[in-house]
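A single protein chain has been omitted from the complex, and every remaining protein chain is retained in its original position.
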Amino acid sequence: MRRSNYDVKGLPGFFGITILCLVILYAPLLVVTVYSLNDSNSITNWEGFSFRWYVDVFSGPESQKFKIAAWNSFTIAIIAATAATTISTLAATAMVRGGKFKLRTVSFGLISLPLMVPEIVLAVATLIFFNSVGFTRGYMTILIAHIAFCIPFAYLPISARMQGIDDSYEQAAQDLYATKRQAFTRILLPMMLPGIISGYLLAFIVSLDDFIITNFVKGAGVETLPTAIFGSVKQGIKPNIMAISTMLLGFSVLLVTISYFVSKTDNKK
Amino acid sequence: MSESRKTAIDVRGAVKRYGDFTALKTISLSIYDNEFFTLLGPSGCGKTTLLRMIAGFEDVTEGAIFLYGDPIADLPPNKRPVNTVFQNYALFPQMTILDNVAFGLEMRGQPKSQARKAAGEMLELVQLSQFAARKPSQLSGGQQQRVALARALAPKPKVLLLDEPLSALDLKLRKAMQLELKHLQRETGITFIFVTHDQEEALTMSDRIAVMSAGELQQLGEARDIYERPRNMFVADFIGETNLLEVSVDAINAGRATCHLGGGHELSCNAVEGVNVGAKVHMSVRPERLFMSEGPTDSEGLKGTVRENIFVGTDISTLIDLDDGPKFIVRTSNSDRGNKRIFEPGNEVYVNMEMEAARLLID
Partner (left out) sequence: MAGGAASGGSAATDTYKEARNWLLLPSWVYLGAFVLVPVIMMLIYSFLTKEFRGGVVWEFSTAAYDQFFFDRGLFGDEPARIEWTYITIFWRSIWQAGAATLLALAIGFPTAYFIATRPEQARPMWVFLITIPYWVNLLIRTVSMKFMLRDSGPLNDFLIGTGLINDPISIINTNFAVQLGLFYSYLPFMVLPIYASVERYNFSLSEAAADLYASKWVTLRRVLLPAVKPGVIAGCILVFVPSMGSFLAPDLLGGAKNFMIGSLIEEQFKGNAGNWPFGAAASMVLLSMVLIVLMIFARQQAKAEKEAS
């Protein structure tokens, strides 16, 4: 009998815990998805498969509220992600390709500030700011706040991508008579595209998902999907909430998956 | 090399400092038109820094660089008619091979169709026409190497810079590319400046070599010259295998120096400027220029004992301990073994030197 190789890495039980971890992470999401397809007025009992709550989301009594909330959520997410991605791409170019400079650490601190400050604190600060400069709370204040906290999420994948691109490509372009601007637009930008796309998608999801800050700065009457869902959940979980949650959940998973596969398209030499 | 040759690149007193660190210490050298010139040295010797200064990627802290008489030190890289083959090739991954090669021509203002036509011709020269529509990632390392070469040559630069372009290739491919590069240089008549840390590669390809170490130029000369007449310890040691012996200079007469080494052994060799009577210096003797005999010959034989034979393919290296003296390595070719006695460990042996084999080093 030959003894199998001594596996120095393997530890008993760790595989089991990993599976447990995945079960913990996914079970609640799966349960919500399954129960959103429940043909019952209560969420407690399973009464067979049905799409009725999905239909209810689009044409039920609350459909108008959800439509407006969805419109707000998506338009804000698109504008916020676009603005944050643009600002972040410029900043990443300076941070990664700007050599060493004194304000580098300070700039990085400023960019990652929205990640370090607890969300509720950022929400309070933003509310106080809007209040003291006299901005009326509503769609615009939500948008302004969203762009700010989306910036680090867009920045991180973009700068990571740029760090992964050897600067010899831009040098080769300049060596071949391209100006710096041409080297940026014709060489660097196309190579960074996967990073920019995943940065955009992450910013988009973060904006779409935000509840706490939105809840503080939205003002009366303006709702996004998360604040609308929260309002309904406060009165108890209803089946139509499960349906709308499942749709939002599926949408996020879809975007993250796209982002994952886009960033995987690596520039192989 | 006739002295009347045109100078392609003239580096005058170039210094490069990064803060407190000096990467290049006042280098001056001239590179001739239509020459295959190599910058050779170990990691961190400053050879790449010098190359990048010529390309325009590093600014010159002090001094000047001239390209066919014009000062270029203040020009950005895209204004210098000099192209580079990068160590990692830096082929633009999102472009086809043809577009990569056409890039430089396009940037110089040629219409796209014309640039592509010229690029196609360039690809023919490096025998890669069939890959024109592919992306760089679909090519092998050797093919990418040739594309990088074609791309840098396409705009017809006045000087081509090559930054260790063969270091990523395996030995066999590297040898083939060495010859191909050499041919290409002859065919195009463009001045090549080649950077490498591989002394064998440098000796194989170059017309002239500049050996660098610690930011300083150690020796500049033709390949053969550098190998046979190293100026100092660093060059003798870095290039090829050698016996480095500590000697004292006893007398200098009519261009010949008489020296002795440990154990009282006497040797004579050509005198060298800068080495005077009484100096304790090093002497370099290439192992292949030594031979062994059973008894003393008319040349100055040094008596010793064979310690070990090492078989190295085409040669045998014999390690010899001189009586009361230093160790020697003698390299004997395996080619006409019939005529030579093979000395076994423990045998007594005399080590003899060919004329002019020993070389005094200045430090």
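So that you can tell them apart, the chains are marked A and B in the order they are listed, and the count of residues begins at 1 in each.
Simple rule for what comes next: a contact is a pair of C-beta atoms (placed from the backbone, for glycine too) under 8 Å apart; a residue touches a chain by one contact, two chains touch by 3 or more.
Keep in mind that what you see is a predicted model, and the values were worked out from it rather than measured.
Q: Decide which residue listed in A:L37, A:I151 or A:M191 touches the omitted chain of the complex.
A: A:I151
Q: From the listed residues A:N41, A:T75 or A:N131, report the one that touches the chain absent from this view.
A: Among A:N41, A:T75 or A:N131, only A:N131 touches the chain that is not shown.
Q: Identify the residues of chain A touching the omitted chain, counting contacts across the whole complex.
A: 6, 8-11, 13-15, 17-18, 20-22, 24-29, 31-32, 35, 43-44, 86-88, 90-91, 93-101, 103, 107, 110-111, 113-114, 116-122, 124-129, 131-132, 144-145, 147-148, 151, 167, 170-171, 180, 183-184, 202, 205, 208-209, 211-212, 216, 226, 229-230, 233, 237, 241-242, 245, 248-249, 252-253, 255-257, 260, 264
The criterion applied here is as follows: only the chains that are shown with their structure count from here on.
Q: With centres defined as the mean C-alpha position, give me the chain A-chain B separation in Å.
A: Here the centre of chain B sits 54 Å away from the centre of chain A.
Q: So in the complex, the part of chain A that touches chain B is made up of which residues?
A: 166, 168-169, 171-179, 182, 187, 190-191, 267-269
Q: Given the complex with chain A, which residues does chain B contribute to the contact?
A: The touching residues are 55-57, 76-79, 82-84, 86-94, 103-104, 107-108, 136-137, 144, 151-152, 155.
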